[in-house]
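Only a part of the assembly is drawn; its chains keep their places, and the rest are absent.
Should a chain be cited, it is by its letter among A, B, C and D, assigned in written order, with residues numbered from 1 in that chain.
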Amino acid sequence: MRIAVINPNSTASMTAKIGRVAQAAARSDTEILALNPPDSPASIEGYYDEAMSLAPLLRTLQQQQDTGKVDAFVIACFDDTGLDAARCLTTAPVIGIGEAAYHMASLVANKFSVVTTLPRSIPALEHNLTRYGLISRCARVRAASVPVLELERAGSDAGLRIRAEIEAALREDQAEAIVLGCAGMADLADQLSAEYGVPVLDGVRCAVALAEAMVSIRLQTGKTGGYALPVLDKGEV
Amino acid sequence: MRIAVINPNSTASMTAKIGRVAQAAARSDTEILALNPPDSPASIEGYYDEAMSLAPLLRTLQQQQDTGKVDAFVIACFDDTGLDAARCLTTAPVIGIGEAAYHMASLVANKFSVVTTLPRSIPALEHNLTRYGLISRCARVRAASVPVLELERAGSDAGLRIRAEIEAALREDQAEAIVLGCAGMADLADQLSAEYGVPVLDGVRCAVALAEAMVSIRLQTGKTGGYALPVLDKGEV
Amino acid sequence: MRIAVINPNSTASMTAKIGRVAQAAARSDTEILALNPPDSPASIEGYYDEAMSLAPLLRTLQQQQDTGKVDAFVIACFDDTGLDAARCLTTAPVIGIGEAAYHMASLVANKFSVVTTLPRSIPALEHNLTRYGLISRCARVRAASVPVLELERAGSDAGLRIRAEIEAALREDQAEAIVLGCAGMADLADQLSAEYGVPVLDGVRCAVALAEAMVSIRLQTGKTGGYALPVLDKGEV
Amino acid sequence: MRIAVINPNSTASMTAKIGRVAQAAARSDTEILALNPPDSPASIEGYYDEAMSLAPLLRTLQQQQDTGKVDAFVIACFDDTGLDAARCLTTAPVIGIGEAAYHMASLVANKFSVVTTLPRSIPALEHNLTRYGLISRCARVRAASVPVLELERAGSDAGLRIRAEIEAALREDQAEAIVLGCAGMADLADQLSAEYGVPVLDGVRCAVALAEAMVSIRLQTGKTGGYALPVLDKGEV
């Protein structure tokens, strides 16, 4: 099958990293298309970046949809940017990496904590958790005070700061699993899971595996309510 | 004071109606700027239209912000499209007409019901109510099965369909007030309130009055968390 | 317009302070009547004081209502003492300063914390927040361990203790705004807002501005459910 | 032991009925004092009556408390009028008949429905259920459209209307038990329970039995937080 993994920001090194992680997590017969839309923000940090990334993201998704060859879509931003709008464009499954990680964590832990990048992103993640219904499974959303692009820079102390928050979560939150709250942390999960002896979840892998699962049982996005196809020609007034 | 009321769709007749209602509701010394961004959808019906309207909406808001002469902003779409992103761009108050109506209804009724346009918009409104915390005050979100632009057409039976849902809400939902769930219904509130003997709230008026209230007590949007100013230059990677 | 601001306790200096703050916050053409009912407790600190203040409060409100010249009522106790009962007596808007501050804070911050006087008042405030639906927007209700009347005494260290709680809220609660949880703190909001660089809300001002807003759009209290007029003559048994 | 059962309204026939039901439900060595405060409303129907009954209710409770001979208090109004304030006056258990019935129903049914008197009382009951935490156990609060005092009148069709709501609750709400939502219905529970084959709970009996239970294990009202004794002398300002 073919899964389009769209990183809604324009940082190519991050898209490449996401693509590597996604392909490594996928079945051998799954093809990963890692894409980043042109004209989008360099990183998605908070509500404004999210909003400005939407139109490019949706156009890229529509282009892939029009090829008729994509079986599922993954939105590779932990804010699940544009997820609901994207679902309106296709009957194929569309998975956000944030929701993928939350759902998966709920299957292996009574409660989990999230470690994300900057404090400014916390409210958006809490809003998502509330909407999805999984806020009661989340002990706490923590910020490591690491800008997204810092994760791309050699020599950064981002790893130390992320570890400090994981340790605080295990000590104070009664968290039984940790969710890494940024696509840019996708390559850290295995190492951290081994270090701390708890499940550490990366949304990219979770989303790819969920997308494969949904395609394999032919589960499609509902089209009769909020995810109905957009009416593009609304007539004259 | 000057309030910019931005209708995030591109239908000029609707913007004009919103402007008239807003100006009629405003204090005599308040100037209403009713704007609709170019290149936005003809109407906002569901998640996809919301997403596609965001960039034009935020650019229009930023232009007004740059004049230095706007005291508050109103987003005149009942989905409160782009509200959080807009709050990141300014310290001035930014009010969505949906949230304005929900908060105001909570001050005059134990529970209220919402009557909106199409069923496809219900999930987005329920998401907003959940995020705002006011879902427990809302008895039910109902759809009159009236497309937004139908509200602009002479000879439409939209009024009949809206009345049918109001009557159902009063009979079945124990609603003590009705919130009209579309900016295009702004001119109906007084008539319906008189007909049914309950508060019928239009978000445009509620938002203008709330904006005036916030400006008069110099209340500003917080800038230390989720509504921090966007970082536009994120450096090279 | 004329707004009756009723301080349900009997401390005249506090009523005078509330009146000054209210008048300063009001439009130039708004007349503030600051009243305190006779025979009420010296301060409202917890459930018992609330209960004992109700009958005098409601009688004062009814007297003002009977003049036919009051456009809106404000209950100037942060516990929103008697708010629902008061709404039964009139079609005019009735606003509690607690709810006014919570609703306003929800419009400028993702989450807010409350700083009130004594710990014994915390449960009553949490009950109100739960009923209003806004508990999910409140990070924490904190007590500065300052009795209400201490706020009226020269030389008190109340200011220091309030600041200590504000600082804790900003450090620990991810609060993006602070709500001052007592009418007696009404004169501190501007100074604290400037000191801490976050919105610090005083309920008196919020309530006056909201009352003006509601009157300006002719929004009235619903009369068909829980706020129906009391049946005073219930007949003989 | 001695239990003071205070009917916060002034209708003597209702107090007598409550007293009879309470005594019949009590242990043989329990003495029931059925009291109604002077100067209170003839019935408690909604927020205003509740508020006006508080001072007389609390004075009556304090008088009984001062005798030093009362082991527990029951507030025999289904709105649990003044319950929190009453708890501030004593270390003895204080039980409202509404909460007593809700807690007891939660022990014999997955979900229960409430059948109360007038629709205007529904919001107050829902507020209580929300505060107590038991709203999730309550399928629905229904009103039989029977004024409280109608329950005291011979020849009334109140019984028919109550039965109609019970039948609707069993048919539509998946209720496994019924709570009768007025002290004036206390004498109907056994008959209705037999008729419908489900637990039908009357709050008076539930509260008396709970009060006996709490006294028997010497459980007392906490005095370190919201139920701390009132500070009656607050000093001069």
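Here is the rule we go by: a residue touches a chain if its C-beta (ideal position, glycine included) is under 8 Å from a C-beta of that chain, and two chains touch if they have at least 3 such contacts.
What you are looking at is a predicted structure, and each value in this text was computed from that prediction instead of being measured.
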{"item": "Whole-assembly copy number, given 4 chains displayed", "value": "6"}
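Operating definition for what follows: only the chains that are shown with their structure count from here on.
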{"item": "Set of chains whose contacts include both subunit B and subunit A", "value": "C"}
{"item": "Rotation angle (°) superposing Cα atoms of subunit A on subunit C, nearest 5", "value": "120"}
{"item": "Chain pair repeating A-B, as identified from A-C, B-C or C-D when over half of the contact pairs by residue number coincide", "value": "C-D"}
{"item": "Geometric centre distance via CA averages, subunit D-subunit B, whole Å", "value": "43"}
{"item": "Of all residues in subunit A, the ones touching two or more other chains", "value": "119, 122-123, 130"}
{"item": "Touch relationships between chains, expressed as pairs", "value": "A-B, A-C, B-C, B-D, C-D"}
{"item": "Sites on subunit B touched by subunit C in the complex", "value": "25, 27, 87, 93, 95, 99, 103-104, 106-111, 132-137, 170, 174, 176-177, 197-199, 201, 205-206, 208-210, 212-214, 216-217, 219-227"}
{"item": "Residues of subunit A that touch subunit B when the two form their complex", "value": "11, 13-14, 41-43, 45-52, 54-55, 58, 82, 84-85, 87-89, 119-124, 127, 130-131, 147-149, 152-153, 225-228, 230-231, 234-235, 237"}
{"item": "Partner subunit B, residues of subunit D touching it in the complex", "value": "119, 122-123, 126, 130"}
